[in-house]
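One chain of protein is taken out of this complex; the other chains stay put.
Each chain gets a letter, A and B, in the order it is written, and its residues are counted from 1.
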Amino acid sequence: MIASVDLIEVVLALCLVTAALFCLFDRHLLRACSFFVAFTLCMALAWLTLAAPWLALMEGIIGALLTTPCFFYALGVFTPASEKLPSHDHFKEPLSRGVMRTLLALAWCLMVGAVVRFIFPAMVYSPTEHPLLLAGVVMVAAAMGAFAWHRHLVRRLLAFNVLGSGVFLLLAGLAGTDPQGQALITTALVVAWLGSLLGALVIRRLYRLEGENALLGSRGLKETRQ
Amino acid sequence: MNWRFGLTGSTFDPLMTSHWALAAALLLPLVFGALAAIFPPRRMWPVALACAVILTAGIFLLIDTRQAGVLRWQWEFSGIGVALRLNGVSMLLLLLTQWLGAAAALYTPGLLRISDPERFARWLWPLMGAVISALSLAWVATDLLTLYIALETMGLAAVAMLLLSGQADALLAGMRYLLLTLVGSLAYLLGVALILGYWGRLDLAGLAEVVEPGPVAWVAAALMGAGLALKAALFPLHAWLSPVHSSAWTPVSALHAGLVVKASLFVLLELWSILLFETFWAPRVIAWMGMLAVVWGGLIAWRAESLKTLVASSTVAQLGYLMVVFPLLLGPDISPLARALAWDGFWLQLMGHALAKAAMFMAAGNLILATGEKTLEGLAGTSRRLPLSLLVFGVASVTLMGLPPSAGFTAKWLLLQSMVISGQWWAVAALLVGTLLTAAYIFRFFRYSFMETAPRHRYQPLAPGMDVIALGLALAAFALGLLAHFPLDLLHGGSA
């Protein structure tokens, strides 16, 4: 029984990480958003396996039903074709930037991982005992790196959401699902939804006002000189 | 250090009036904001009426706090604890929030009346109410969950307020701010996760007892510190700040620069005083960053082309002064006298800057509104037609420069004393350089404003009271230096 639970957890963790990575690094925006839906569903399942049905419910409602439409709205799925966002993020970040971000993400991964190890000394002996925790660490580091790396606003918003989910997983994994942790996660879910909603509205309006360039978060030289 | 924040020490059952006053102080801004969204006030008097109620609640709380020293509330709802406290510091900051909020709210009807009608104008009221409520909650909350709720509400409402002006600049800057503030909160949340996972509790008073130095405390402190530093616009994470202000509405800027960034700083100091008390390097790093902030903010403000950038960059520099104090408050081997002086100077500087910066933003907003120009060069020659706005700007900048007898002077005097006692000569140098740079950018603006080369003929008349409110704030910052013993009494009495 325990092994089966473990197996489910491991599979879930793998699914989560895969979905998260696709969501973070796919340049095709619509596809990335679809992966985010899958990611949210995996999260809900993860909450169920962690015996937190309330959180699973919240994740289902807020994450899948409320947050993902925000992304599709931002991409202009519900609007005529002329107002759709470009389907790909073509911006090439400089290599140095990528290297730096990767290094920083690794450092975060190490840092958080080290503390998690300190809190659960037993993990050294059976690293797979808490697969969701590990997935959380990886997701936090990867999402943080992606957030710092990307300049496309939709992708950064996605990275923020993945980062949030990673933090929730870590929280639940470290503290268990006691009421305080659940309260924190619920609040954070609401906040993430509100933030995504606000972000989606702004992205839509920016695109209408300023066009494609604005989606990279800058307007050329003018802004930097201010 | 924890007793200073009122986390330990004698408890006292709050009176019935205190309960009501607290509820009023926390909830009424929200309620009135919602009401105002439904029935947007066109005149100043309904706003004044609403503010009067909230301010009265603040006065009640002040009286109770003065009597009791520390007021404490604790509730538990199905395993979730909520803890609040009111001591000298939080009382002072609560009062500051209420008065500054009242000033911003009173300023708003005039602004909305004379500027072009905006689609989202009515949303300003509930957002402002939410920001003030969240700020009040942040000052009094003593558990990590409530603090998180307060910080997030404040952050989201502040972003929304800043976005309201709807221009592309504002949207871009606001979007950046939104993403950064959310990520900063997540870093904070990650720290909370570590703390909750290791010690299993969220209330600060309890944590203060159980926390001991160790990797968890350190990494949590580092994560929370970085996240909150991002939200508090501490150098070098400050760069989102000035674009955010460049096209925001004036009362929003006043509230944001005066209070919102300070809330994150307050939480940062409070958490570090629990997690990192008497460590050497981390506060020292913050102080070094503060020195750079003082210089950098001053330089940017000095070379700024637009007035709002100048004012916003000056915030960065002024926050630098507060960062420089960190080693004196948290570091080891600081004599009690130096620590007490630094503590007083820190809050006095924070309050003086909040008032002066709000006044300055209002003065700058008035100037920009009246002339329709945003750049310093465009504002040349305003001295003749808008002397009152310039006067407000001048009085506010006296505080920023730290000239006697303003609050800035008293605060810097206390800080200098503390730094000299503890031998922090670099900090002293930073303070002096900062003062010089402040004078440089202030006088650069004044030089432009007194140029009479390009006579301007079209001036938008300002609504009555807009200048008067700003002047009131500037004079309050000025008078705070003269009457510094009142807030300092409260600081000492409330935390002793």
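To be clear about the criterion, a contact is a pair of C-beta atoms (placed from the backbone, for glycine too) under 8 Å apart; a residue touches a chain by one contact, two chains touch by 3 or more.
We adopt the following convention: contacts and distances are computed from a predicted model.
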(request) Have a look at "Raffinose/stachyose/melibiose transport system permease protein", "Succinate dehydrogenase / fumarate reductase iron-sulfur subunit", "Proton-conducting membrane transporter" or "2-iminoacetate synthase" and point out the UniProt protein name belonging to the hidden chain. (result) "Proton-conducting membrane transporter"
(request) Could you list, sorted by label, every displayed chain in contact with the chain left out? (result) A, B
(message) With the missing chain put back, one of B:Leu15, B:Ala222, B:Met451 or B:Ala479 would touch it. Which one?
(response) B:Ala222
(request) Check each of B:Leu112, B:Leu137 or B:Ala282 against the chain that is not shown and name the one that touches it. (result) B:Ala282
(message) One chain is left out of this view; which of B:Pro126, B:Gly197, B:Pro243 or B:Gly290 touches it in the full complex?
(response) B:Pro243
(message) Just checking the interface: what residues of subunit A touch the absent partner chain?
(response) 97, 100-101, 104-105, 107-108, 111, 144-145, 147-148, 151, 218, 223-225
(request) Extract the touching residues of subunit B with respect to the undisplayed chain. (result) 176, 179-180, 183-184, 187, 213-215, 218-219, 221-223, 225-227, 229-230, 236-240, 242-243, 276, 279-282, 285, 299-300, 302-303
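Following the convention adopted for this analysis, only the chains that are shown with their structure count from here on.
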(request) Enumerate the contact residues on subunit B facing subunit A in the complex. (result) 78-81, 144-145, 148-149, 152, 156, 159-160, 163, 166, 168-169, 171-172, 174-176, 178-179, 182-183, 185-186, 189-190, 192-194, 196-198, 200-202, 214-216, 219-220, 222, 242-243, 246, 304-306, 309
(request) Name, in rising order, each residue of subunit A that touches subunit B in their complex. (result) 111-112, 114-115, 118-119, 140, 144, 147, 153, 156-157, 160, 163-164, 167, 170-171, 173-175, 178-181, 183-184, 187-188, 191-192, 194-195, 198-199, 202-203, 205-206, 209-210, 214, 217-219, 223, 225-226
